[in-house]
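Of the protein chains in this complex, all but one are displayed in their positions.
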Amino acid sequence: MPAPRTAEHFADLATQQRAARLGMWTFLASEVLLFAGLFALYGAYRVRYRDAFAEAVRHNTLWFGTTNTFVLLTSSLTVALAVRAIRADRCGSALVFVGLTIVLGLGFLGIKGFEYADHIEHGLLPARFFSSDVITGPGAIIFYTIYWIATGLHGVHVTAGLCVLGWLATRIAHDRVDATNPVALELGAMYWHLVDMIWLFLWPLLYLTR
Amino acid sequence: MIEVSPVPSFLAAKTGPRAWLLTRDHKRIGLMFLFATVAFLFLGGAFAMLLRTELVRPERDLFDATMYNRLFTMHGVVMVFLFMIPSIPAGFGNFVLPIMIGARDVAFPRLNLASFYIYLIGAFVTLGSLVGGGVDTGWTFYTPYSSTSPTAVAPTAIGIFIIGISSIITGINFITTVHTMRAKGMRWHDMPLFVWSIYATSIIQVLATPVLGLTLVLVGLDHVLGIGLFDPRVGGDPVLYQHLFWFYSHPAVYIMILPAMGVISEIVCTFAHRNPASYRAIAYSSLGIAFVGFLTWGHHLFVSGMSETDAAIFGVLSMFVAVFSAIKVFTWTGTLYRASIRLGTPLGYLFAFLFLFVFGGMTGVAVATQSLDVPWHDTYFVVAHFHFIMVGGTTTAFLAAWHYWFPKMFGRMYDERVGLLTAALVFGGFFMTFFPQFLLGNAGMPRRYYSYPDQYQALHVLSTGGSWALGLAMLLAFGQLVVAWRKGPRAPANPWHSRSFEWSTSSPPPEHNFVGPFVVRRGAYDYDLTQEEADARSTDR
Amino acid sequence: MNEIVREMLALPPQASTVAAEIDLLHFWVIGVTMFGATMIAALALWFTVRYRASRVGGKPSDAVERVQTPARIEIGLIALLVLLFLSWWVVGARQYSRLQTPPDDALEIWVVAKQWMWKFTDAEGNESESRLFVPVGQPVKLVMTSRDVIHSFYVPDFRVKMDVVPGRYTTVWFEATATGSYPILCTEYCGTEHSGMRGEVVVLSPTEYARWLRGGKAPQIAGIVYREPGAAEREIPRESIELVDQGERIAAREGCLRCHTTDGSPHIGPSFAGLYDTLVTMQDGSVVRADEAYLTASMMDPREHIHAGFPPVMPSYRGRLDPGETAALVELIRELAPHERWDTPAQTPSPKPDDRYPEPDAPGLPTYPPTRGVAGAIK
Partner (left out) sequence: MPTDHRNVSLTGYLATFAALVVLALFSLVLSFVGLGAWAMPIALVVAGIKALLVALVFMHLVEQPSANSFVALSALALVVVFIGLVVADVDTRPSKSVSGGVGRDSRR
């Protein structure tokens, strides 16, 4: 198990890991701002089309969203336990927890797929493709445009998170990531927690505020 | 006395294309960024000269409206995204910042090289849209025109999105470097002021660029798939696009000016040979600009149909951000008091910067005054204002930085007399180009006009003449540096007798900046120590 | 004094009630700006001369005593500046709110901005294009909307400006103080002929205005002559032929619109507008009438007859378009020929003022150049 290489330009290993975590937090700040634009648009259009938005939220698939919330919360727990395991040098259980997180993530995407199919069937599509007969008017169209763009962007981030976790799983398997060098898994876990936190805000806005 | 450094310079250490293309040395990456941004400066400048030449007569001179619209759009895109934003932070910031804080390299060297290549890819994708006929929506891509324009909007949007990623990576790199890699003994108030301004710029780069990314994604989606969030036909509101766009683009103008302020702080302290009038004032006003700069974007929407109360809120916030710039100007001028000033080309550019930036900045506050913005908005007055800041401020500081750090980067000295002459020519050419545009703006000449009412022609001819002079002066300024690089005399480690830390290593510096671990027991502007004492307190042996 | 300074700053004459006030604030703010910039530069130059190294003496390597500007001077200067800027904001905000709230007795005129022209309709339904006739000395409120992209109504002499946003109404008001003709300029970039989208406000004395209202010939007023707005403007008649509608969608889907525009401006390929049934010169100099046969043939093997002056880059659509789709495309191009449209009635009447703030739905949502075939897609 090779000792972690202190990059020659850092004073010591602790500084290098502190730098990695600060760099990751800065990157997560930029991801949060990426979604801030969509939240601002949601807020602005919610104020414009007050009741049309509430009507459109009532027609959204509440139970798909709710199950997805619990799926992501559980995956947050499992990835946190993975980090705890790697720090205690139990690489085997860490691998199991990371695997569990990946399965839950894929589950999230699966449920999302069914949800999208349901929306397509009801014609709740973005902008000019919107063709539902149940609810009409600009408020509904704008809501479902925001819904598709926000959940689509979030889905892209879930997929990216899964790729990172998959790569980390291989690194753990090959003993490249272990107790002496847990930072890589910590950063992957932080990214996954961010994806979960964004969904924690998307869920009330898109499903609960009826 | 020019002491020969025991370790070979970073240029001599490794040679050949691999040493440049696969380098992880922040100095080489900095130089590559500088060469790329200077190339794009001249490309954007060429577009500008074509535009000005077209405007000599009210009707058609060289080409028709569609060509003109594509040209002014590409002038905006190339200058803003390919030159202004990366030039000082990614160019001089990459080269000088690690040396200034006594580090051997930036926090994530591999990421730093990736940032350069992502920047190049973004540049080629953006310029690639020129092949497909370019884009004619203006660099602001306002919907609904950007969603219905038949030109290549989507490729340009993707290209700028990629350049934005490079900007975020540079920002993350510098924030982490300043926090974790300062030399032993260097507290935050011992760091040079240039490091503070690059740190503040990185905060803006990291927190503002993602919103531009989202805006460009929405423009791309709207143009390609017709899924528009700002499309009035489905109930969208185009003014909200402007909110999203200017939430990035106003902090972006502070990304452009803050590094220039950092360069000016360094030059004024070195050439005045004394400590800054108030170190904390300059350092904290950089952070002030970074954070308050995020609150003022609404003054771009005063006449776009926003609500009156919101306009009032943005009006008062815009006034406060101007105060931080004023603090810096007073402190620079105060630093010249009771100093021992030596003349030099960087000081020549500093005077040009002082006058033009103050004039440009104050007209900014004038344009932010709500009732004055109504007649001025989208006229040549605004064009003159932001060119006074971008060309008069940032490009002048960019040239000043080239001359100030030229001996440190290449180990050669340029000719002072020629340098001062080109500085005067750049100032003269600039003033003749853009001062008439203030008057054009007052007279009501709108922006982005291919043909204009006849009464504006005199001022346009004057401005075009000035633009040729400015173009020539720019060529002379960089030409003179190339000549000095080839044939200039060798430069000592500290030609300007500065106490700042980047001068306590050889010129050009060795590959890891210092021979041994760099230890500091003083501030960056301790001119109350003799040079020997200062060197004793900041050594790498 | 006011006139001299106004001339020096190249400001247009003050022809509206608010103009004089705004110019006063203008002189004050620009005066402080010029004074501040020159003072800072002068102070810096004087310090440089007074404290130049040769006069102060000493070698660069020896120590210089530390000089710290007392905090009270810094804070004093900053407080002065904050008060100065806030005073500008207070005056500016008050004038801005006056500009935003039209008086109640204002004469209401409806403005429709469209790619590259202005159309005015007043309460009695008198319509005029590009020339807005208003009485002097009476406040006039313009209620504006756009039919396509964002434009901006700007009259330099009145110091008023307001963007014209599609899908909603924005208002601007002014009260002219002198008769005459004042140019209207579009200041928000709106496409190819943005610089041609100009008009003029003709301010008439009350008697002249009354005569104009009665439909008398508009009196010729001395003043700046404006240029006719530019390119051919086209509109698809209301009850679009189903085939044309389909043709549009196919054109968008097949990527024809990447190279051929529908608004007359040449692009990579010739524009569809104004092409049908016209004589077209080929690269080899021969002249061909652009009828159905030519159009269909050039879709199937474009390299046969290349339109003079255009690059031979068009891909062949043989096998990708079935006859029905080709017919639809030809129908679209035929529909875009200019001769048919002039006689069709204005597609949607200008917004009639049925109540104070009619829903923009009433006049029909501002439509788009049909290149996007949007409404068709929305069932």
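We call the chains A, B and C, going by the order they appear; numbering starts again at 1 in every chain.
To be clear about the criterion, a contact is a pair of C-beta atoms (placed from the backbone, for glycine too) under 8 Å apart; a residue touches a chain by one contact, two chains touch by 3 or more.
Just so we're clear, the structure is a prediction, and the values are computed from it rather than from any experiment.
Annotation: of A:Glu55, A:Glu115 or A:Asp196, A:Asp196 touches the absent chain (contact as defined above). Of the candidate positions A:Ala44, A:Val96, A:Ile111 or A:Val164, contact with the unshown chain belongs to A:Ala44.
Against the chain not displayed here, chain A makes contact via residues 14, 17-18, 21-22, 25-26, 28-30, 32-33, 36-37, 39-41, 43-48, 66, 69-70, 73-74, 76-77, 79-81, 83-84, 87-89, 136-139, 141, 179-180, 182, 186, 189-190, 193, 196-197, 200-201, 203-205, 207-210. The chain not shown here touches chain B at positions 175, 179, 203, 207, 211, 232-237, 239-240, 243, 247, 291, 294-295, 298, 301, 305-310, 313-314.
The rule we apply is simple: only the chains that are shown with their structure count from here on.
The geometric centre of chain A is 35 Å away from that of chain B, both derived from CA atoms.
Shared contact sites, meaning residues of chain C that touch two or more other chains, fall at 372, 374, 377-378.
Within chain A, residues 128-130 each touch two or more of the remaining chains. On the side of chain C, the complex with chain B involves touching residues 9-12, 22, 25-26, 29-30, 32-34, 36-38, 40-41, 43-45, 47-48, 51-53, 56-58, 60-69, 71, 74, 77-78, 81-82, 85-86, 88-89, 91-97, 99-101, 148-150, 152, 154, 156-157, 159-163, 165-168, 170, 183, 185-196, 198, 224, 226-227, 230, 257-258, 261, 265-268, 365-369, 371-372, 374-375, 377-378. On chain A, the positions that touch chain B within their shared complex are 7-11, 15, 18-19, 22-23, 26-27, 29-31, 33-38, 40-41, 44-45, 48-49, 126-130, 137-139, 141-142, 145-146, 148-149, 153.
By the touch rule above, chain B contacts chain C in their complex via residues 65-66, 69, 132-133, 136-138, 140, 142, 144-145, 148-151, 226, 232-239, 272-275, 277-278, 281, 302-305, 308, 311-312, 315-316, 319-320, 322-323, 326-327, 329-334, 336-343, 347, 351, 354-355, 358-359, 362-363, 365-366, 369-375, 377-379, 439-440, 442-444, 446-453, 455, 459, 497, 527-533.
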